[in-house]
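Only one protein chain is missing; all other protein chains are in place.
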Amino acid sequence: MADMINANDIRTKYLRDGMLPTIFCNGCGHGNAIDYTFWAIEELGIDTKDIALASGIGCSSRIPGYVNADGLHTTHGRAIAFATGTKAANPDLNVIVFTGDGDCTGIGGNHFIHAARRNIDMTVILLNNFIYGMTGGQLAPTAPMGSIATTAPYGNIEQAFNISELAAALGAAYVARWPVFYPYQPIKSIKEGLSTEGFALIELMSPCPTAYGRRNKLGKIDVLWNWYEDNTILIEDYKKIMTYGTDDEKVAVMDKLQIGVFQQESKKGFFEEYWKMVEMLMERDDAKHKEVSK
Amino acid sequence: MKYERDPERIRRVLGNKIQFIQGDMAVAYGGLLAGVSFFGGYPITPASEVAEGMARLLPRCGGCFIQMEDEIASIAAVIGAAWGGAKAMTATSGPGFSLMMENYGYAVMTETPCVIANVQRTGPSTGQPTLGAQGDMMQVRWGSHGDMEAIALAPSTVQESLDMTIQSFNLSEKYRHPVCLMTDGEVGHLREKVVIPDEDEMEIFDRVTATADRETFLPFAESPTNGSKVPDFPTFGTGYRTYVTGLTHNEKGFPRTDKQPDHERLVMRIITKITDDREEMMDVEEIALEDADIAFVTYGASARPAESAVALAREKGLKVGMLRLKLVWPFPRDLITELSKKVNTIIVPEMNLGQIYHVIKEFAVDDCDIICAPKIGGEMHLPLELLEIVEGC
Partner (left out) sequence: MKKDIRICGFGGQGVILSGFIIGKAACVFHTFNAVQSQSYGPEARGGAARSEVIVSDEKIGYPRPTGVDVYVAIAQEAFNTYQDDLREDAIIIIDPDLVPNHDIGRPIYKVQVQKIAEDLGNKIVTNIAMIGAISGIYDLIPKEAMLNAVVDSVPKRFTDLNIKAFERGYEAGKNAKPE
């Protein structure tokens, strides 16, 4: 039972021995994401023996190192493609990908698109911190307009990548976005993602005071965390205002990032369809073989 | 559902024991016979027929075929599948092989068994897509960044395309290394007779999987089972909870990226686990070398006109032989040194401007003449062209 276990037990149970301390900076949200994932796994009662993690390159991609489960720390942007193979080889594995905004929406964008389109059975936990943190603060595809990065020193003039909306448009079975400073909603979404057949994206907005905050007048942890409070809006509220609100109200929320569950569909994942086809083909061959043997 | 290799079913799916098929299809057949359970690929001439064969036959053998979004994803999925316990392969050609280079290195560093069939064409760039060449013989050795060894085979016939795909899997499983089958557009598209081996006519080597105590097992150390430099394989899902990273890592698999000895120890083990067995692995064919003054040293499609040229030269009373490298990497350096002491001249026909030529030059003794015999443009050498070079010696 979930209420029988405390945070310390969770850490002892799920953290990999010998890998601490983590590489994460003070005020980074990635530790929360790990914690939420542990709680989701615990509450669902999944044995970590049956979990295969995959990640690419970047801060968030170091997470499989800290989790006491099988994990592939792969090349930049490719984790989802690696994970597709792992799931194909062993359908019993619960495949979770940890990735960042640069890893997933920049260099790995195409793999993300096709895994979502194919509805591959995996849960992608995307830690979006608007920046390339590990390499020292270069511009990310998800960076807000006007934000400063080492490679956008005069302010970002590109539109930000709205990856959750893209995933929903591609037909992913489950899509949710939450800032990491709400604990319960992310845990619930990770649980829902892990229980979903097909492709699940949980985009967690994770602050990066070191590489993003410092350059964008959000260096103080509380200021940065407050920024999320001010710049996000629940999907339901957004829709309400856009339908019934005044023009001023609409303008006020127009540029805010929507948070919540974007999509939750019950449909067959890629591999369920695939193995059904294989079974059908093998049965057909067997029947033909019996016929000939007679 | 989980794949289980069923020899009888595989042979039923493949059909008649004797067939007249293309080299590419023979690669697919070889993979299926070896027990491939995952194929990830992306269309590219002249390799697409391998994927097409797999798409048609692999599901009927109980395995999984996925046409990935590109070659980078293909090799990535193959490596991911290997860790899930699969024998996995992909097939591509020059441009796709170039795209695979980063993850090829990842497979080397993480000691992942898998097979890449490269139906070579020429370059630079898109080059001549429909025609054969041997454009990647150096890329397979040096194309990924950093220090590594390669295992690469080069079939000359359709039957060898089948046999060597099985051999590639055996080597990859034995050494936990990505093995490249360096076929080419010429052999890949030829049709010839193949005989599908019966189960007792072929050898299958499966990776040694970890059986040691889960608490103390070291996934990147010498095997506790047989003392080999090749670690036992802790298949995902079997409770070993292994962390696999392309970063320099210690024996536990944990990143250790800032100390010189850690890196040297790891890299030297993953190189010497292969080079220690250079002699054992060596696979060559010798033709009329006993009394030869002149020897062709070649591989793959180029060996075919060379063999014809040997026959023509012998008819004229010229003492010419051929050494055909079936396994090109790791390079049989001692054999080349020995040969260069026996013959006056070594001629190296290749469908490139001279790649393996340089390696032969490196290991031949100084007083043996090494002649580079390049041919580019998508055509093999004519036997008469090679005879002319012999006559000019």
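Every chain is named by a letter (A and B) in the order it is written, and numbering of its residues begins at 1.
Criterion: contacts are C-beta pairs under 8 Å (C-beta built on N, C-alpha and C of every residue); 3 or more make two chains touch, one makes a residue touch a chain.
The structure presented is a predicted model; accordingly, all values stated were derived computationally and were not measured.
> Mind giving the shown chains that are in contact with the missing chain?
When the full complex is considered, the omitted chain touches B.
> Kindly state which of the options B:19, B:223, B:248 or B:352 is in contact with the chain not pictured.
Final answer for the missing-chain contact: B:19.
> Looking at the full complex, which residue from B:94, B:113, B:178 or B:305 touches the chain that isn't shown here?
B:305
> Among B:46, B:80 or B:330, which one is in touch with the chain left out?
Touching the chain that is not displayed is residue B:46.
> What does the interface between subunit B and the hidden chain look like in terms of residue numbers?
Residues of subunit B in touch with the missing chain: 16, 18-20, 45-46, 130-131, 186, 189-193, 304-308, 311, 380, 382-384.
Keep in mind that, in the parts below, only the chains that are shown with their structure count from here on.
> So what's the Cα centroid distance for subunit A and subunit B, whole Å?
Taking the average C-alpha coordinate of subunit A and of subunit B, the gap between them is 37 Å.
> Tell me, which parts of subunit B touch subunit A in their complex?
Interface residues on the subunit B side: 1-3, 9, 12-13, 37-38, 40, 59-60, 62-64, 66, 68-70, 72-74, 76-86, 88, 102-103, 106, 110, 234, 236-247, 252, 254-255.
> In their shared complex, at which residues does subunit A touch subunit B?
16, 18-19, 48-50, 52, 54, 64-65, 68-75, 78, 81-93, 110-111, 113-114, 274-275, 277-279, 281-282, 285, 289
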